[in-house]
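Take this structure, written in structure tokens, and hold onto it; I'll ask about it next.
Missing here: one protein chain of the complex. Every other protein chain is in place.
Up next is chain A:
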Amino acid sequence: GLFVWRRRSTGIWQIPCQFVHLCHVANNRLITFQYFNFLKRMYVTQYNKDLSQQAKPKSDSIVSPFHELQQLDQEKNVVPNISPVSSVCQSWSETSSRNELREMTSAAETEDSVTPVGAESKEDRQWKEMKLQLDNLPGILARLSKIKLTALVVSTASAGFAMAPVPFELTCFLLASLGTGLASCAANSINQFFEVPFDSNMNRTKNRPLVRGQISPLLAVCFAASCGIPGIALLTMGVNPLTGSLGAFNIFLYTCCYTPLKRMSIANTWVGAVVGAIPPVMGWTAATGSLDAGALLLGGILYSWQFPHFNALSWGLREDYSRGGYCMMSVTHPGLCRRVALRHCLALIGLSTMAPVLDITTWTFPIISLPINLYISYLGFRFYRDADRSSSRKLFFCSLWHLPMLLLVMFTCKKSALEKEDKGDLLGESQERAMEIRLP
């Protein structure tokens, strides 16, 4: 793995940006799931206070090329303007009506003029024109919609679709995935729209498009609407109304419940876990058109998974949460934080056992998944007992590969329609079923 935890000069440790990116606070659709191989392609982004330099993430996402382009463009535009800025700023500040604003800008200006030329030429320290650059727009929108997180959400929805006990229909699958993706983009954009000043104050999120003024709030809202409305419409009319309503409900839950709740009470984590659990349910309902036990079980597995994942991650972000005013268990109720994480690790074992009972998978599934579930429970227990940085890290990293592996095993153990009909020799059958067959 390429995930490195670096100690900053103040002694506060910084989680690799990409994780943090997928993590909770002020973002995401719940900290959903990161697929390990997906992550392997990403490098750590480091924030070094002294150099104020940002190592570019060497991911194969579409974000980085645009990011670099933008830097070049803006350095060209702004560098010639740096020197006359201090004098021009005086005339500009006179036009602004507020004293405070004047003081603030002149203070910012003197700060800038004092810093050495090397630092000034760094993209972060420059004054930028707030004009929409069309060639950067795709990159900006990708970051606004948290495209990587959206991709993960869509893959969990696909997992839900794949696990549904119906013959696979490609068009339905594609429509459901597209609709879910659009809904996720919309929800993420609105979330960023709501959280601008908080995002600016947290290290993980301070480079978001709205924070940096690369896009106006109006445009962000319009983008969200232009993703959300077609997305939900697609789900409702192209797939089925149940999936559409689940999608709409999830957007509402994320933007109007989870996001404000983050700053009000620790209940946000539970709400967030539901938000993460809904996409696979949507995938299932897209395939079958009904909300049956299998969908709920899959949702339940994802719901339980959120807790060890998020609680472990949030353990390291306590300072930022505290300063930013976010109510998270790791800050206010640390004991509860660890208890809940452990509880849900154990719940995963229980839920995996339920899968064959509900006829979704064969009995090989709980047997094969037992080792990985036991391992994550063990790490959860260690986290519970030790409550330190290393145990929280271990638990978090485990959760990253645990989920994809669990879903994969689940898929391979999926009970095919043929198996259900054929009462002949089934591997890993339960005793009762074997008895049933032998009876006349």
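As a convention for this text, a contact is a pair of C-beta atoms (placed from the backbone, for glycine too) under 8 Å apart; a residue touches a chain by one contact, two chains touch by 3 or more; residues count from 1.
The rule is short, and it goes like this: contacts and distances are computed from a predicted model.
K.L.:
Refer to UniProt and select, among "Proteasome subunit beta", "Protein YIF1", "APOP1 protein" or "Thiamine pyrophosphokinase", the name of the complex member that is left out.
P.N.:
Going by UniProt, the chain not displayed is called "APOP1 protein".
K.L.:
For the chain that's not shown, point to the residue among A:126, A:189 or A:306 touching it.
P.N.:
Residue touching the absent chain, from the options given: A:126.
K.L.:
Write the list of chain A residues that the hidden chain touches.
P.N.:
10-11, 81, 84-85, 88-89, 91-93, 95-98, 100-101, 104-105, 108, 111-112, 124-131, 193-194, 196-197, 200-201, 206, 211-213, 216-218, 221, 260, 263-264, 318-319, 321-323, 325-327, 331-332, 334, 387-389
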